[in-house]
Each structure stands twice: as structure tokens, then as C-alpha cells.
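Quick notes on the structure that follows.
The complex appears here minus one protein chain, its other protein chains still in place.
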Amino acid sequence: MATPDVALGPTSASLPGAGAADVSKQRIFVASQWQLMWWRFRKHKVAVASALVVIGFYLVVVGADFLAYADPNASEAQRSLMPPQRVHLFDGWRFGPYVYAVKGARDLQSFKRVYRTDPSEKIPVRFFGKGFEYRFLGLIPTTRHLIGVDGGRDAAKTIFLLGTDVQGRDLWSRLMYGTRISLTIGLVGVTMSLVLGVVLGGLSGFYGGIADTLIQRIIEILRSIPTIPLWMGLAAALPRDWSILQVYFAITIIISLLAWTELARVVRGRFLSLREEDFVVSARLVGCSQMRTIFVHMVPSFMSHIIAATTLALPAMIVSETALSFLGLGLRPPAMSWGVLLQQAQNVQTVAISPWLMLPAVPVIVVVMAFNFLGDGLRDAADPYGR
Amino acid sequence: MAAEVRPTLLSVRDLKTYFMQDEGTVKAVDGVSFDLYPGATLGIVGESGCGKSVTARSILGIVDRPGRIVDGEIRFRRQAATDAVDGGPVVDLAKLPPNGPEIRAIRGAEIALIFQEPMSSFSPVHTVGSQIVEAIMLHQQVDRRQARVRTIEMLRRVGVSSPDQRVDQLSNQLSGGLRQRAMIAMALSCHPTLLIADEPTTALDVTTQTQILELMRQLQREDGMAIMLITHDLGVVAEMATDVAVMYLGRVVEQAPVDEIFHAPRHPYTQALLRSIPRMRSRSRERLNPIAGAVPHPYDRPSGCPFHPRCPQFMAGRCDAEEPTLRSVGDKHTVSCFLYP
Partner (left out) sequence: MLAYIGRRALLAIFTVWAISVLSFVIIQLPPGDYVTSYIAQMASMGSVVTDEEAQNLRIQYGLGQPVYVQYLKWMRLIAQGNFGMSMEWRRPVTEVIGERFWLTVVVSVASLFLTWVLALPIGIYSAVRQYSVGDYVGTFVGFIGLAVPNFLLALVLLYLGFTLFNAHIGGLFSPELQDAPWSMARVWDLLKHLPIPALILGLAGTAQQIRIMRANLLDELRKPYVVTARSKGLTEIDLILKYPVRLALNPFASTIGYTLPYIVSGSIIVSLVLGLPTVGPLLLKALIAQDMFLAGTIVLLLGVMTVIGTLVSDILLVWVDPRIRLEET
């Protein structure tokens, strides 16, 4: 045996200066997949802010009755198309919010109602004031609202934070209730799309073959069809005498029928790429049943992607419903959604005189942006290969 | 053996390339110095992550952002306009404006680079020929037709069969060995004086490896160009290199002619590397000799000599306090270690 060129060196145990490699001093940190996602998500300030915004909106959904101060259906021709009232926060130096009373009169030349503020009369705004009766959380009857004014029904002694619509109904209160319907329609619709998308996408991706081809073609066909004309057509066909609830569900079904394709594509893509992964193959080789392989091994891998895709699908639903109702084909009065509220702002002449009628557009924009940022943030947090 | 006094082709002095990232600064290349002579082959060896590739890219000025050269010199002797024996002007590549006309004139024409992954190094939607023609037309005053003729000639020279057909094929239509040959053809199309090969055979099987190395040796003999061969494979180095530079954590720890490196290594790291090679004739069940410890995390560089936590000849107080510099210990043999002050 030839002697080695260099003498054998010391073994690792006797090395000086090798403290950093001492295994016993290492602590092992373990974090679950969701914890990792949460930590990555936290780094995206914008996404976190958006999450708070979304939570805020859904709190409004729960507490709409509380946040509104006027009965959203109480119409009063005397108060039609009042502009928003300015709230003065300080009375002298004390903190005491108040508004000036507004007197309305009919302009004899244009026959329109004109409003003048009356600086002599101050109406204090109270927090937790009394207003119309409702059931808080559907259980507790109460008349307390976030803000209110004394004087109740007197037409001259009221507050209209965002003005009134053509029928004299307070816009702020209607907006609160409208939020409830607009946001929940989104949820219901997305749930339906999710179910359809996951089932069909899963079938397509996991089994492949004919099922895949068929479902893929269907998805492609649906994607090539312009949606709004179809929705309009289907929505217009709903009988006029259906109750609000029936119309509500019919609209969500109509919208979901075309919207599931996006989710199905995501699910299918995930299944396809996961199917070939070594860990899936080894699960099957070890003897896992198909159900187990799917639900225990594959689904957790793309659960986060599904959540992200769902979050991104919500704003589309909300906008679709808003669009349909805006046209008058979706929900109809006395139902209140952002789209229904915007119906009054359909043409530029109306809006030029009463621009506050466009205000329901603001929550639409804010919510859509918030959901988009949130969905982006979730998607980035879910992606194990992202930066 | 008479020592020829040849002017160096490439002289790197104290090159430092750092990556400024949010979490900290990665000192990928932290004071690298070596010399390369015309017609010679310098093998640069080291473990993954020691900065070999970044060194190569620094020379050409194509380090990815956020990395950049922060210090050091890269003195390169350019080709002379006429056939002067001593070559043309010497230029400090580190000081040239990035992506300026001068460095771009050097890239491809005087210094060429071939990569580890020939598949992804070619554009998948352009033909192989068009990419070689582009290189030729960038640096030489010929029209497209002539460039195509030269391309086919070059492909033939590197041993690509049916070059007039291959020239119009996409890279995914060629096998791994053919792709690497095409890559070499593209690199040599403008007759550079220096060819930098970054792990050219790592992605190939052993038979193809041998062929490619033989091709490179042959072309070097014919054209007289220098080769800077970057690899982690000591066998390739033994076969190809005339000189070897051993790198660890962004520093050159030893440079010597190839025989000296293999038979008389001085630096403890080089010695440990050679010891760790399994012997063909060792007894069965004999333990392997890995190098103790692990390569430190780039954000967690050891103080003083970067190898000291793993060094069997660690001297407390010296090795962890100061950084050693390269000292000459023989004919063209330099070591960076306090064992050789």
C-alpha cells in the first residue's frame, strides 16, 4: 500500500477552535407552515394594513344598525337631495360637535329644492344618541346608535353626514346597510365559486385524461364569453315579483356560474404540478389511499394558494354585483347595496348637481384595493420560493 | 527549467466584490490576487460558495446587482492593434465604466466566458447559429453572410457534426455535449486571448467531460490563448491546469504550479482538500477524511483568517486576530497563512 503523501490529520473531535460546530449547543427551531406564512405576511406592511381595512369593513357589516343613525327607508320629500352637512367639532373651545340646522325651500324659478344653513340654530350631535329602533346583533332591541341628534323626527333638526338622495333618505345610513349586502353577496358568491372551482379543478388536475380535457374545454369556452351581456340577460329574466332574498341568491348563482373558472384553473394547475412531485409518488408507493394522498399530502401544499386566489376573487364578485345593480338589473330597491345606491348617480347631469351621490363609489374602490393588496400579500406569503 | 519572463496577461490584485443586501453585506470576494500568463491554464478551485464564479464575473464586469466591485485592480493586457510581441496597452478592468463601450469591446472579443449550464445559457427561442453570428458581428467588421460562414467553420472546428444544419437549430435540439461545444464555438468565435470557463464540465457525464477538456486543450494549443478554469473538481485541475489558485471564502489561500499544489501543498486548507480525496488503493472500510466543520454562513465570517475555525494548525491569538496575506514560499508559489510569515 503506498504511503499517503500527507500525514493523516486529526479527527474532528480533537480540533481546537471548533466551538461553533458543537452540535449540543444548537437549538432546533420548528415552525408550522401557517406560522411561516404569518411571519412572511407580517413583513408586508401594505398587506397587513389592507387586512385591517377588510376587517373594519366586515365590522361595519355586523354593526350596520349601530353605525347608521337614520332609518334607511324613511323617505321625506322635504329633504330630497340635501348636500352633506358640515360637522363643527368645537363649540367655542369645548369639544361639542354640532351642525347647523338646514332650512329647505323651493326655488320658484327652477322648481328645485334649495337648502340654506341657518347659523342661528345649532343642533348638538350626541354620541350614542337615540334613533330608530333595531335589534343589535339581531337579538337585543335598542334605540342607541353611534351618533344621533335630539329632536327625532323634526325635519328641521336632523343630521345628514353625507347628504340625502332623491327621496330624502340619509345616504350615510343607507351606505351602512348597503355595505352589509354588498360584502355578504361577495362571500356567498365566492363560496359557491370555491366549491365548484375546487371540485372541478381537482378532478381535472388529479385524474387528467378525458375529464381534464373536457373540463378544460368548458373552462376555455366560458372564459371566451363576455360576461356582462350574459349576466344582464340572465338577470333581466328574473321575474319581477321575486322577493329580495330570492333575487339575491339568483344573482349570486348567476355570477358564480362564470366566476368559478379562475379558481378551477388555479386548483388544476396546483394538482398538475404536485402530481409529479416525488413526495406524492412516494406517498402512493407507501400505500396511501387516493383520498389520503389528496387530503393529507397534496391539499396542505396548495391550501395557501387557494386562500390567496379566493381573496382575489372576492373583489370581482363585489364589483359584478355593483355593476349589475347599478344598471338596474341586479338587486332592486328596497334592497340596498352599493350598486343600488349608485343607481341614482347614473348620468352626469344628476351628478353635476349632487356630486355626493357618487360617494358609494368610494367604499367600492377602497374594498377592491384592500382585497387586492391582501390577496397579493397572502399569495406572496404562501409562495415558498418568493423573495 | 529556465524561467521565461513573459508579461502577464491578467493580473488581479486584492479584488473585493461585495453584495449589499438588506440583511447584511456578503463579502463574496474579499481580497483575491492571482496572475495569469498568456497560453497558460490557471485552475481556480474551492468549495461551493467560495467566490470563484463571482471572481470570473467581476473580471468581465457582469456581476449581478446588488453586487459590485468595491476595491482592487484587474489589470488586463489588451490585444495589440498590430502584431507586437508584447501585446497592447494594459487596462484596469475594475475602473472601466460599467457597460461602457470599452468593456463591451473586450467582452466576447478578448475575454470570453463559458458557463456551467449550456442549456440555459443559450436563448431557447433563437437558433444557435444566430447567437454565434451575433457575437461575430458585434466585434468584427464582416457582413452577415461572412459571419455565418465563420460560424459554420467554428462549429466544425469544435467538432459539431453537420455544422451547416446545426447552425439553424435551437439549443434544445442539441445534446448536452454538443451544446457545450456550441458554447465554446461562440466563445472562441472572435479569437479571445483569455477564455474563462466556469465549471464547464460539471453538468456533463464523464465521457463527454473528457472530450470537452480535450477539445479545450487542443484549441488552446492552436490559438495560444490562456484559460482560467474554475472548478471544484481536483481531477479536472490535475489534467488541465498549469497553475492552480485555491480559494476559500472569497480569498486566494494558495497559488502554485500544478505539480507543487498536488505534491507540496503548504496551506492547511489545500492539504485538507487533498487529504479528503478518497484513495483508489485504500483499505476497505477505511474512514474518509472530510474537512472538519462547515463553511461559515456568509453573514457570519470569522475574524482574522477565514479558515481558522476549521484549521488543524490553528494558533490562538494570531489566526483569529489578524488576516494573513499572500507570501512567496518558492518559485511562483504563494501562500496566505501565518505558518509562513
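Going in written order, the chains are labelled A and B, and every chain counts its residues from 1.
We adopt the following convention: a contact is a pair of C-beta atoms (placed from the backbone, for glycine too) under 8 Å apart; a residue touches a chain by one contact, two chains touch by 3 or more.
Please read all numbers here as calculations on a predicted model, not as lab measurements.
Engineer: For the chain not shown, which residue from B:A105, B:L288 or B:A321 touches it across the whole complex?
Structural biologist: B:A105
Engineer: With the full complex in mind, choose from A:L89, A:I228 or A:I253 the residue touching the hidden chain.
Structural biologist: With A:L89, A:I228 or A:I253 as choices, the missing chain is touched by A:I228.
Engineer: If the missing chain were put back, which residues of chain B would it touch?
Structural biologist: 57, 60, 62, 64, 99, 104-109, 112-113, 115, 117, 120-126, 134-135, 138-139, 170, 186
Engineer: For chain A, which residues reach the chain that was dropped from this view?
Structural biologist: 217, 220-221, 223-230, 232-234, 236-237, 239, 315, 319, 322-323, 326-329, 342, 345-348, 351-352, 355, 358, 361, 364-365, 368-369, 372
Going forward, only the chains that are shown with their structure count from here on.
Engineer: If you average the Cα atoms of chain A and of chain B to get two centres, how far apart are those centres in Å?
Structural biologist: Going by mean C-alpha positions, chain A sits 55 Å from chain B.
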